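With one protein chain removed, the remaining protein chains of the complex are shown where they sit.
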Amino acid sequence: MSDLARYVIRRIILAIPTLLGVSVIVFLMIHMLPGDPAQLLAPPEATIQEVEMIRRRLGLDKPLWEQYIIFMGNALKGEFGKSLFTGHTVSELLWPAYLNTLTLSVLAMGFGLVIGVLMGIYAALRPNTVRDQAVTSLSLFGISMPVFWLGLILIEIFSVWLRLLPSGGSGTPKHLILPSLTLGLVGAAYVGRATRASMLEVLSQEYVRTARAYGLPDRLVIYVYALRNALIPVVTVAGLIFGYMMAGAVLTETVFSFPGLGRLIVNAIFARDYPIVQAGILVVATTFVAINTAVDILYAFINPRIRLG
Amino acid sequence: MNAKTLALAAVVIIVVVAAAVLFMAPKPTPVERKVLRVAMGTDIVTLDPHDVPDNPSIYVISNIYEGLVEYDDKLNIKPVLAEKWEISPDGKVYTFHLRKGVKFQDGTPFNAEAVKANFDRLFNNKELANRNRLVPFIDRVEVVDEYTVKIILKEPVATFLNLLCHPAGMMISPKAIKEGVDLKHHPVGTGPYKLKEWKPNTYIELEPNPNYWGGTPKLAGIKFLVVPEDEARVQMVESGDADVAIRVPAIDVQRLKQNPDLNVNVTRTIRIVYIGANMRSPRLQDKRVRQAISLAIDREAIVEKILHGVGRPAKSVLAEELIGFYDTGKLKYDPEKAKQLIKEAGAEGLQLNLWTPKGRYPGDYEAAQAIAQYLEAIGLKIKLRVWEWGSYVAELLKKPEDASPDRDLFLIGWAPSTGEYIGVFRPLFLSESIPKFNLWFYSNPKVDELIKKAEHAPRDKIVEYTKQIQEILLDDLPAIPIYNPGDVVVYKKGIKSLYYIPTEVILTKYAYFGSGG
Amino acid sequence: MLLEVNDLRVSYHTDEGVVRAVDGITLSLDRRETLAVVGESGSGKSTLALAVIGLLPKTARVEGSIRFLDRELTTLREEEFRRLRGDRITIVFQEPMTALNPVFTIGRFMRDIYLTHREGSEEEALSLAREWLSKVKVPGPEKVLNSYPHELSGGMRQRVLIASSLMLEPDLVIMDEPTSALDVSVQAQILRLIAELKSQVDASFIFITHNLGVAAAVGDRVAVMYAGKVVETASKREIFSNPLHPYTKGLLKAVPKVSGGEVEPIPGTVPSLVNPPSGCRFHPRCPLADGRCAEEEPALTEVEPGHWVACHRVSGMGSGPGTGGE
Partner (left out) sequence: MLMELDPSTRRTLRRALRNRNIRVGGVIVAAFVLMGLLAPFIAPYDPTKGNLRDSLLPPCPKYPFGTDFAGRDILSRVIWGARTSLIVSTVSVFIAVVAGILVGGLSAYVGGWIDEVVTRIVDVMLSFPDILLALFVAAIVGPGLENVIVAVALYNFPQFVRIMRGSALQVKEMEYVEAARAIGESNASIFARYLLPNSLAPIVVHATLRTAASILTAAGLSFLGLGVQPPIPEWGQMMSDARTYLVTAPHVWVFPGIALFITVLGFNLLGDGLNDVLNPKMEV
């Protein structure tokens, strides 16, 4: 297991330069946004001197590298300053929204994984039959479906016609159903495709034939021997999708007016609320990198060959 | 079965029956003190009444803070912290007799010194967004005795009491001011409710102020829920997840009216949505072009089709409810005349930019697109641009020399939160207000003079001046009034004394659940 | 007879047409006998192996009969067939590098085989596995049980697979080119191992190879296949001393000799199985072919006791025309 431990540590260290790069890009890009935040913040009758004062207070007068170091130093402590407009600390706004998006994504991912993997196996066991084509078409529909349109359709069905579920908002578990269903269906489509492809690939492998040749029962061959291998690429896809969900939730969150991170970022972009945009993007990108790292580590657990590599 | 068992059984039965009877017996039902849940569209910005830039903050603040005087739902002035007042014959000195026995929520007594401390805060603190509402008019504030205070104006202002109804006139605990409490997050007023919790972007919850001078508040609390999606707010009231929904889409009015459990209140506002015309744009120099634009727009159709009847076509730069309103009859729909004016001005095929925010005012973005169609119909070429509100404001507030050369026409709304005409004329049309809210860079000495006269005119002479001002403005048309949006509030039947003030403020502090609900 | 294959035909429908991978094969195998099946790739020998162990793709069409332990395998229910596989019939494939599941340890694999076919505990499974790993001369069986396939060399993996095939003492072991994917030095070791094991176990073997030399090393009898058909079958000695079919002779010339003589490859390529040549399928490559060979298909005839050949030019005589023998 020391192989594994070494691998885990190396993989985590490898993520650090990427994260630094991400933080630099986030930091720099924010300074390319149009509109001067100091000017925006000042009351209409403020004089130039007063605007300058505000600029100083926000540290916008310091050289860029110094601002970056301050920014990173604070970010590592989990401090992202204050929202320019409401005066709340960014953490106060960020973490609840992050938690919401995380809850949404985890639910959607769980849903997507279960449905997707089952669909993928179902199709792969009888390739090129009607049921395979049905699953393949369904998943192609899923990945071609604009997620916001799907959301609108689900609202039309479940909120407008059936009056079963709220069309938006948050607070109760009921509010999570439609958004996570929307995201999850798209996720299921990707997972289903990946599972099918990978399962087909694995089922054609020698070792599956070997397992059959030794008379191992189908249950064991398919759900243990093949699936464990087939899940390796699925884990990558799932990791990517999870990252996509964290960020892509912005569309779903907009449709369902769900107070998640994506919406927080978009609203902050509209309002030119620098600290929130910075922190939000940084957090999403960090999560994305973290998920990818976690996926690689998970890999090592599923696939012993990786540990050496 | 022996006697002992029998006795035991009897006891058990009696106890059970008695308990059941006790449970089922009708209990006297006290008037229910519930929490009023209000679904609103955006989170509040601040709880500091002197610094508030937005209406949602005022919804909340008006439960916590009170002013000397206050508007009722018809824009009449009524006494609150001042019991009565006298105005000197020259109109410059206002003497207020304060209500006795009022305490701030931190226990500080409310008195004349407290009033002075609040005005001092406005005078001394230049960063406060709302100081301009009052400070330019006031010369000084004098404490006469513990419960009497004098406000001396620089010049008479006919609508000074209206100005005091603005949140800028609300009273903050002098102790909190002195101690430098973070008033943005920790309000200390005299109102019936006080802050319990503000969870950003989620809710603001208020609890009753047990020491309120007007008696114990009738609600167990007020919870303002932040629900940005229009449809979601409606749905929450329909499903019982909220009691009140603010800014309900007009398109839902017909449907909601059929719901027997709901009250649908279509209210009037004092907001006018204008198409601003940059007076310094080379393309808009000719007055006839601006007049043609005004004549090209079918305001009735916009109100009917885009506002779905919730609102009225604008008749002037002022809303009809405001003191000083005068209908010049100039805002008509006459596309033929418009075409003719364009021809006369030699402006056929003139390319103009039209800017609009989206979602800031009811129907803004939709109306801008409709207006673009109307203008193209009289032979202009329109390039539409939708802005995010933050950069829109930043761009519009730029000095004329820094302003984008593309600024021609832009949609902007204005509601004087003071609820009177000065709040329109002074910021929007006075030459001095360039480069602030005079977004059209309009400068007319005659208008400047008339505005100042109107400000200081005795109350019965006001319209004389405002009529002239409106005649000129509707001829020059730096800002082309389009519509006066209404507002829709939906609430559960049984809620009483929920007021809507035309300054676009929902007043919840008097509300209670009646027997019906 | 342990195994009797009678007029077996296996075909597939593909976009290009019907592929007749095995086209009428008849052979039989006694207990403790080893049959070496020789042929170039594409001759249908692997299809034959898969047909016997019942692992043909679902798209394959099977005609004829395969009798094993008095059961007809071609119509056997899949579940019953599965119970035979790994227990009574086992197979060792060509590619040891990919034949083992990369995510499970050797111990897990061998344990699963045991527990599938026998009532018993995990300990019993592992101890049997350990025992067999020693028998196939795997150094450190305990460590190997806990290893993943990628931690073992190709030769080691093939030993593991051989151990797995023999562990439950099957009646029939099919070896489908078990050495051709290995290094030459390892090949020899494995061949030696197989020869050794043959004497230790009570099983029959079908040994499939493209190399007549290898066939000679292990087989009691040899069957030569060409384009889906058996063209010659005889005892090992007979094949080498008296090869009759021109193809068999060609194969013999193609065997690299230890003495280092000239290796002569057979000219031409294996024909398409969709559109096989008319008459004798070997005639386009046959140095002796005449007009009849292109028209009439020769039947497999017993020219000597136990020596069968399908060639017009051999025509029932004791020795073929122009044969020099070896």
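First chain written, first letter: the chains are A, B and C, and each begins at residue 1.
By definition in this document, a contact is a pair of C-beta atoms (placed from the backbone, for glycine too) under 8 Å apart; a residue touches a chain by one contact, two chains touch by 3 or more.
All values derive from a computational prediction rather than experimental measurement.
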Study note, to complete from the structure: Whole complex considered, the hidden chain contacts A, B
Point to revise | Contact with the hidden chain (one of A:A5, A:L99, A:I143 or A:L164) | key: A:I143
Review point. With respect to the chain omitted from the figure, which of A:I54, A:V250 or A:V295 is a touching residue?
Key: A:V250
Practice item. Decide which residue listed in B:I306, B:L331 or B:A347 touches the omitted chain of the complex. Key: B:I306
Study note, to complete from the structure: Where B:D139, B:D327 or B:E376 are the choices, the one touching the absent chain is B:E376
Study note, to complete from the structure: Which of A:P127, A:P217 or A:P233 touches the missing chain? It is A:P233
Practice item. Spell out the interface residues on chain B facing the chain that's missing from view. Key: 230-231, 249, 251-252, 255, 298, 301-302, 305-306, 358, 365-366, 369-370, 372-374, 376-377, 384-386, 388, 391
Exercise for review: Can you list, in ascending order, the chain A residues touching the missing chain?
Suggested key: 17-19, 21-22, 25, 29, 32-34, 140-141, 143-149, 152-153, 155-156, 160, 167, 193, 197-198, 201, 233, 243-244, 246-248, 250-251, 254-255, 265-266, 269-270, 277, 281, 284-285, 288-289, 292
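Here is the rule we go by: only the chains that are shown with their structure count from here on.
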Review point. Using CA atom averages as chain centres, what separation in Å is found between chain A and chain C?
Key: 53
Point to revise | Distance from the mean Cα position of chain C to that of chain B, given in whole angstrom | key: 91
Review point. Quick one: chain A and chain B, Cα centre-to-centre, how many Å?
Key: 40
Review point. So which bits of chain A are touching at least two other chains?
Key: none
Practice item. Pull out every residue in chain C that's touching 2 or more other chains. Key: none
**Study point:** Residue ranges of chain B touching chain A (in the complex, touch as defined)
**Key:** 43-46, 126-129, 132, 184-185, 199-202, 226-229, 231-232, 235-236, 239, 241, 388-391, 393-394, 397, 436-437
Study note, to complete from the structure: As the complex stands, chain A meets chain B at residues 34-36, 39-40, 43-46, 50, 85-88, 92-93, 96-97, 159, 166-172, 256-257, 259, 263-264, 269-273
Exercise for review: In the complex, go through chain C and note every residue touching chain A.
Suggested key: 53, 55, 82-87, 90-91, 93, 95, 98-104, 112-113, 116-117, 148, 150, 161, 164-165
